[in-house]
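The other protein chains are all here in position, but one chain of the complex has been omitted.
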Amino acid sequence: MSLMQARRLTRRFGGLTAVDSVSLDLALDEIHALIGTNGAGKSTLVNMLSGELPASSGQVLLEGTDITRWPQPRRARAGLGRSYQRTTLFPAFTVFENCRLAAQASRPRSWVLWESAAACGHAGAIAGQALEAAGLADVAGRQAGTLSHGAKRQLEIALCLATQPRVLLLDEPLAGMGAEETERMLQLLRTLKRARAVLLVEHDMDAVFRIADRITVMANGAVIASGTPEEVRGNREVRVAYLGEGDAC
Amino acid sequence: MKDWLIPVLGAVLLALLPLMVEPYTQDLTVKMMVFAIFALSLELLVGMTGLVSLGHAAFFGIGAYVTVLASPEYDPGSVAMLLPMAVLAAAAYALIVGLLSLRTKGAYFIMVTLAFAQMAYFVFHDTRLGVSSDGIFLNVRPVQGSWLDLDDKRHLFYFVLACLVFTYSLLALVRRSRFGHALAGIRVNEQRMRAVGFHTFGYKLAAFTLAGALAGLAGFLLAAKDAAVNPALLSWHESSAVLLMITLGGLGHLRGAVLGTVVFTLLKEVFSTHSLVGPLADHWQLTLGVTVIAFVALLPHGLMGLPQRLRSRR
Partner (left out) sequence: MDAVNFLVQCLNAVQYGLLLFLLASGLTLIFGIMGVINLAHGSFYMLGAYMAFVLTPWFADSFLLMLVAGGVLSALFGYVLEWAFYSYLYERAHLQQVLMAWALILVFEELRSLAVGNDVHGVPVPAWLSGSVPLGELMTYPVYRLFASVACIAIAAALYWLVNRTRLGMMIRAGASNRDMVRGLGIDIRRLYRIVFAGGVALAALAGMIAAPMSSVYPGMGSSVLIICFVVVVIGGIGSITGALLASLLVGFVDTFGKVFFAEYAGIGVYLLMALVLIWRPEGLLSVRRA
């Protein structure tokens, strides 16, 4: 069942077409990986899906609803979560406070000035769950800025989870991770896809081929291949353009 | 609990002040309290939300001007009518300016807020609305019924003190509330806040308007104290001065705003008093300017950050 769809999404910057009529499907219980060389248009595409960048043309659908014109916060409230390639946390807050703040977004009740933010049990509970799911329950009280790189990336994911999303857009969650941390993250990603749809933008080819259920390959702003990992691995164009094999065979 | 100790002690000390000092010092203290409210209102904007505005004096001046303009000519105006009018007028302008300027960020935001403040300055300086470019007098200070007469120095002192306590408490509550936490998040990482679902524009606008309203309150109090207003209250010198006050004290702390106001006001007094600095008093701008430069260069985190600075020196 498809939870999120991109239909012929295009983005132009002046004379340059960064994303050219890309269509994509994110299905339930699936990790859909998006790969491509630098400059292929992956970030631009993700930004259009998340709502940070308006599309020049095309549509974005979330569970059947056309959200193309929706601003990012509205999409987030509707169940679209996004993590960032560069860690975007609140370093001075504790790990728990980071998640609680994110959880607050769904029920801000901001006019309630007399109540301390800490008193919000609802947000606190969701934050706790998100931390459990991300495997950070034991560092909940630590200042986010003092975490190791791997833990910070986990917190990135936890922040997404705190908004209780149905669809997750993960932008290079494995960036800068060592072997052990990568294993842990891959485990996490596998659990995340249950009851959700996940889009995974990644450069680590080993990881991608291990956990992706579907792969879409982009080059020069357009999709050059899409299918199961075997199909993609066998695709000649992909091998030439991306996987580093020589031309003509 | 310890957090509350110092502010409460401060309030108590202030309450006892009129019994201990002579009128000049009392007057100076009222001035400091009024400007402390002004500074606190900016702290909400700059320290809590991260919005550096160079036009905050506009709301201060509007509050003051509305107070004088709406007062009857020869009778005392009513506090219950004038105070809300001043606050609402300032808040209204803040709402409009906020709607337009919050579409920009960083340097643009600074320039735009400065421009809108200048526009308000222009209205009071050059047009009929401001009556005269030298300012206007308030013939009779406002009263409320028979129990509050702002012409009475004691009444004025305690009324201003009450307003200061109110403002400080309100902002302390905001700080620990959900709203305040959201503002803190926006200050640190607005993009992230949007990504998790906060409509950040609304929050920023609310903070901007509230800050403007509180500045308007300070304006009302200043008009009541001085019984006069002039366009310079809206000038960018005033906006810069209040920015300095909160930076001097230390951003991110309510206490810093109050501390900075006290220090700045005292410094200005000292620098322009002949008996203390001799002939330099005529050129207090020079002394002040050099002090500010030295200060920003050496103590970027303000006075509240001094203990930390000294600790790291060891």
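When the chains are written out, they are named A and B in that same order, and each has its own residue count from 1.
Keep in mind that, in the parts below, contacts are C-beta pairs under 8 Å (C-beta built on N, C-alpha and C of every residue); 3 or more make two chains touch, one makes a residue touch a chain.
A quick note: this is a predicted structure, and the numbers were derived from the prediction, not measured.
Engineer: Which chains here would be touched by the one that got left out?
Structural biologist: B
Engineer: Looking at the whole complex, which of B:78, B:240 or B:272 touches the chain that is not displayed?
Structural biologist: B:240
Engineer: Looking beyond the chains shown, say which of B:36, B:112, B:138 or B:304 touches the absent one.
Structural biologist: Of all options in B:36, B:112, B:138 or B:304, contact with the hidden chain holds for B:112.
Engineer: Quickly run down the residues of subunit B that touch the omitted chain.
Structural biologist: 46, 52, 54, 100-101, 103-104, 106-108, 110-112, 114-116, 118-119, 122-123, 126-128, 236-237, 240, 243-244, 247, 251, 283, 285-286, 288-293, 296-297, 300
Please note the rule applied: only the chains that are shown with their structure count from here on.
Engineer: Please compute the C-alpha centroid of subunit A, do the same for subunit B, then give the distance between them in whole Å.
Structural biologist: 43
Engineer: Spell out the residues on subunit A that touch subunit B in their complex, using ranges where they run on.
Structural biologist: Contact set of subunit A toward subunit B: 50, 52, 71-74, 76-77, 81-82, 84, 88-92, 101-102, 104-106, 108-118, 120, 159-160, 162-163.
Engineer: If you look only at subunit B, which of its residues touch subunit A in the complex?
Structural biologist: Answer in residue numbers: 170, 173-174, 176-182, 184-185, 188-189, 191-200, 203, 206.
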